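All protein chains but one are shown at their positions in the complex.
For chain A:
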Amino acid sequence: MVVLASIRNGLEKLSSYELSIEPMSGSCLQFRISYYMFALVFVVFDVETVFLYPWAMSFNVLGVPIFIKAFIFVSILIVGSVYAWKKRGLEWS
């Protein structure tokens, strides 16, 4: 039935509704910055995880120095996450 009903969109039908006057400006809600903060932190830690996947597959044969290097890698990113935490970037308000 969805296919059979004919849709004929005219110029008047496609314009947005604003109480019989012409629409004033583009309709957009106030942007909440916490969405962006979470996406940013997700990107950073996602890339970190991708770096850790090959290490996780073979760390048992690689030895202690490699473990320490991976530890340094993770700790540098933990510094960043602590900074984000302290600056209240990850709050949902």
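Everything below uses one rule, namely that a residue touches a chain if its C-beta (ideal position, glycine included) is under 8 Å from a C-beta of that chain, and two chains touch if they have at least 3 such contacts; residues count from 1.
As a convention for this text, contacts and distances are computed from a predicted model.
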Pick, from "AP complex subunit sigma", "Succinate--CoA ligase [GDP-forming] subunit beta, mitochondrial", "NADH-ubiquinone oxidoreductase chain 6" or "glutathione transferase", the protein name that UniProt gives for the chain of this complex that is not shown. "NADH-ubiquinone oxidoreductase chain 6"
Touching the hidden chain in the full complex, which residues of chain A are there? Just list them. 26, 28, 31, 33, 35-37, 39-44, 46-48, 50-51, 53-55, 57-58, 61-62, 66, 69-70, 72-73, 76-77, 79-81, 83-84, 87-89, 91-93
